[in-house]
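All protein chains of the complex are present and in place, except for one that has been dropped.
As written, the chains take the letters A, B and C, and residue 1 is the first residue of each chain.
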Amino acid sequence: MAGSTFGNIFKITTWGESHGKALGVVIDGCPAGLPINENDIQIYLNRRKPGQTSISTPRKEADQVEILSGVFDGKTTGTPISLIVPNTSQKSADYSEIASYYRPGHADYTFDAKFGFRDYTGGGRSSGRETIGRVAAGAVACKLLKEMGISVIAYTRAIGPVSADLTHFDKEAITSTPTCMPDHASDQKAMAYLKDCMQKKDSSGGIIECLVDGLPAGIGDPVFDKLDANLSKAIMSIGAVKAVEIGDGTQVSTSVGSVNNDAFFNNHGIIEKKTNHAGGILGGISDGSRIILRAHVKPTPSIFSPQETVNKNGENIEIEIKGRHDPVIVPRAVVVVEAMTAITILDACMLNMTAQLDYLKEFYHH
Amino acid sequence: MAGSTFGNIFKITTWGESHGKALGVVIDGCPAGLPINENDIQIYLNRRKPGQTSISTPRKEADQVEILSGVFDGKTTGTPISLIVPNTSQKSADYSEIASYYRPGHADYTFDAKFGFRDYTGGGRSSGRETIGRVAAGAVACKLLKEMGISVIAYTRAIGPVSADLTHFDKEAITSTPTCMPDHASDQKAMAYLKDCMQKKDSSGGIIECLVDGLPAGIGDPVFDKLDANLSKAIMSIGAVKAVEIGDGTQVSTSVGSVNNDAFFNNHGIIEKKTNHAGGILGGISDGSRIILRAHVKPTPSIFSPQETVNKNGENIEIEIKGRHDPVIVPRAVVVVEAMTAITILDACMLNMTAQLDYLKEFYHH
Amino acid sequence: MAGSTFGNIFKITTWGESHGKALGVVIDGCPAGLPINENDIQIYLNRRKPGQTSISTPRKEADQVEILSGVFDGKTTGTPISLIVPNTSQKSADYSEIASYYRPGHADYTFDAKFGFRDYTGGGRSSGRETIGRVAAGAVACKLLKEMGISVIAYTRAIGPVSADLTHFDKEAITSTPTCMPDHASDQKAMAYLKDCMQKKDSSGGIIECLVDGLPAGIGDPVFDKLDANLSKAIMSIGAVKAVEIGDGTQVSTSVGSVNNDAFFNNHGIIEKKTNHAGGILGGISDGSRIILRAHVKPTPSIFSPQETVNKNGENIEIEIKGRHDPVIVPRAVVVVEAMTAITILDACMLNMTAQLDYLKEFYHH
Partner (left out) sequence: MAGSTFGNIFKITTWGESHGKALGVVIDGCPAGLPINENDIQIYLNRRKPGQTSISTPRKEADQVEILSGVFDGKTTGTPISLIVPNTSQKSADYSEIASYYRPGHADYTFDAKFGFRDYTGGGRSSGRETIGRVAAGAVACKLLKEMGISVIAYTRAIGPVSADLTHFDKEAITSTPTCMPDHASDQKAMAYLKDCMQKKDSSGGIIECLVDGLPAGIGDPVFDKLDANLSKAIMSIGAVKAVEIGDGTQVSTSVGSVNNDAFFNNHGIIEKKTNHAGGILGGISDGSRIILRAHVKPTPSIFSPQETVNKNGENIEIEIKGRHDPVIVPRAVVVVEAMTAITILDACMLNMTAQLDYLKEFYHH
């Protein structure tokens, strides 16, 4: 139960460390018959690959995925899909220093506290590279959702004080700008802010937003496995995320019922809502409108300024972290949020197929 | 998998509807030997009981708990603890109106979409009364945590625009004020605001904060079952919660690394942190400092103003909800947040007992 | 994780002790829309009720079930179904003796070893009364399966040396004979054997057989959740069962491939098998023919002859158990085997609805 498995029916298990031989994921419960190849997955992995922009670590990694099982004649067989991404650029650096102390904002101390020791090379399992398995599985989930008419899209909503301008939403910008913002003007402002951060040997936080379209009403569960509860876990399980919002999120606490309630109306035979403060979920179940969620991401803890901390002997020391680090986590985490959202939505859709006796009767033809 | 079970080792399964015969919970996996009686649980249930203040529905419910199994000679036996709370005040009202349309902000429409029909009396399973099982189980979890030296406390952090004044934190006020705020002055301001809301036939949102003290470093898991991920699910699964924050929460997105990182230092032999922006969790694992989380709660969707909606025939209509409703959900949800936090923390502590080989060797060699 | 929950989608959680206030079960994941009432369940419970024949304990229990939640307007709502059966006949006997020693063949010693102490009244949770929750849930599963065209039937295959004569199979006899054998002649022979056992202050073992008809090919999973694996767990989890067989069972070890293989053939357009040594399961997945399984049940451990054992002070003693006991467990366990089989089969059918992409596409495009 070390918690490397996620999902109920569409179930993923990730493994691998930053500087180990490889990272990967096993997807169990993927329906048979989905056409899938390595390129379908590679497209998603490329979006989180390092070394592509001035705000991403210069570490060079091919991050090339290989399908080891579960696909035959180009289609999923219904048995576990094993995906592997070899590590190629673990430079044999001197880690003796980093092994000797606890970096602030990192999991060094807590891993030692839990496990008695840790893989200190590149952060081991607590590295952002852990998300490779999530993204690879998310690519499969997205392809499946697409067949069902459901789309998931995430983008950078803000970096530090710079918010995206959604009135000029440009989907193409998300994958072409270094910040993954959906408009070029905000991207440039954010880049200027990040340049400034780097000059100050500092780092920036930010916000990722994710939208799900095409999800029918009725998906999710009423109590502990509310759709928003499972989404919150999915998103909060991404390293560096410190808050999750659904729909209006934190704003509801200062709102009033007459404003926050979304009125239903009949739109040419389809029941819709005039507003979407709820972010598409009522009572834990989708209401047919767009799902909206936001993740608040903390600044990269690895900064080049001097910091106070404690070493393994318990001595108070001052350190200066060296190496290669992104000044902001957000852009490379955008596709991770998209992946985790897709996996959660797909799993909920699959669970929903047994919600009514009539579904079973129709399926079993009696 | 209709999602009425929560937890891995300390596992709870709740059941019951607002106007059914009873509500309850089965706790499986509670260690044997814990002294517990009905009063231990009743104290917690009383904190969420209706009809106690001017801002709580006048529905009169004894909400009296009975232990049906799992306790022998005053101690838990290690087998499932079944707790039941009979419903006594389901007035046989005329629900034909409420059955005919979809209340905005409620789960009426989504339940119909999922299940094909719904128990429309008092909201059925989507009622706030669903939390009775959570609170009863939380009382047991809290008692167990106390034996381990861990305490959990929740309180109202804000109601609408009125925030609690933490510089005058008064623990006793939490259970004695109608708002469950931890200071009397803010409570009075909030009550004035709520009175105004009620006069406007409107309702208010708010914020609940929860603190965990005494939790050692090392509790939680590195990937999907991060302590903060599981806490987020636990809290977001409470009806009406639309955002969850850990530590500095949403503020991290506009912060910088040099501020957000918490410096470690040696405090007379104990490794501590100079600040706690992280809210006590690093890399999904507790760091030994206080756990801090916040839930943002939407305004009560049942308001007495006229609202637009659709009826079951798909006709656009205007409705006015009648009945008995709290103008704010927050105060009665405080103990629910406390309960869900306690259950999650306890479960993580229990899982942690197998984290190191040395623990197993010590256990099985004595 | 004290293991009181069974199933993945159709998930049951049982609770209760022999001499506690009540026993019960919570069924989570039952599809909405199934017509069900207390009588549907009572019929099954009556089949395991004590005090009905000369080979059943004279303890009088109404074993009357009450539905507490999850049913509205006579149909399941999709939310947890809570079923309760009060204990009415826990006579306030003197249990000080039984509390002081470990009965051979019972769980007294192992419960103490695990939990540190035990509820010694009537066996507590290790009593056969624990199966009440299973049977109540099984009644719901059977009703659901019937709607899908699937039937489950169990009967006594043997008691001690007396085997049922299947060439004179009479379904009606199963519920009308005291032994639950499917033919009256064998029932009488078995009754004579049991009378002899009782005179010798001894008890008898036996075999229960269970058949599933109408299950389509393709149900089950290829690896750990093989249909036969899950059935084995389900059946072996019934107290006193010491062996489980599928199809030819233990006979396969002395068979040869040319005999044991079942030949496929085309029976007027339907693929069938000429024989059924496999008991309807190949590679963990149903093959469309009848599912056949057998449970071997040990003799009732409570016998009236003197027995050697140890008391709680570790002293070697000789005991004579008093009280009320069945001379054979088999007849009252028949309906338990039927219930556990039904629950397992139903759960597998529900899981199967996501096996192919085409199923999802069809479901989400209409």
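Definition applied: a contact is a pair of C-beta atoms (placed from the backbone, for glycine too) under 8 Å apart; a residue touches a chain by one contact, two chains touch by 3 or more.
Predicted model, so just to flag it, every value in this text is computed and none were measured.
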Contacts of the unshown chain among the visible ones are A, B, C
Among A:Gly24, A:Gly128, A:Pro178 or A:Pro299, contact with the omitted chain is made only by A:Gly24
The one of C:Pro58, C:Gly283 or C:Gly323 in touch with the missing chain is C:Gly283
The one of B:Pro50, B:Gly138 or B:Pro222 in touch with the missing chain is B:Pro222
Where C:His19, C:Lys75, C:Arg125 or C:Arg332 are the choices, the one touching the absent chain is C:Arg125
Sole touch to the unshown chain from C:Asn37, C:Ser54, C:Thr110 or C:Ser176: residue C:Thr110
Even though one chain is not shown, chain C touches it at residues 1-6, 8-9, 14, 102, 104-107, 109-111, 113-116, 125-126, 130, 158, 160-161, 197, 200-207, 216-226, 228-237, 239, 242-250, 252-258, 260-266, 269, 271, 274, 278-279, 281-288, 296-303, 305, 307-310, 314-316, 351-352, 355-356, 358
The missing chain sits against chain A at residues 1-5, 8-9, 11, 13-17, 20-24, 26, 28-30, 32-33, 66, 68-70, 72-73, 75, 77-82, 84, 114-119, 121, 124-125
Residue positions on chain B contacting the omitted chain are 8-9, 29, 31-34, 76, 78-79, 144, 147-150, 216, 222-223, 349-351, 353-361, 363-365
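Just so it is clear, only the chains that are shown with their structure count from here on.
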Contact graph of the chains (line, ring, star, complete, other): complete
Most remote chain w.r.t. Chain C, using mean C-alpha positions, is A
Ranked by contact pairs, first place goes to A-B
Centroid check, CA-based, most central chain -> B
Rounded to the nearest Å, the gap between Cα centres of chain A and chain C is 44
Whole-angstrom distance, CA centroid of chain A to CA centroid of chain B, is 26
The positions of chain A in contact with two or more other chains are 8-9, 216, 222, 351, 355-356, 358
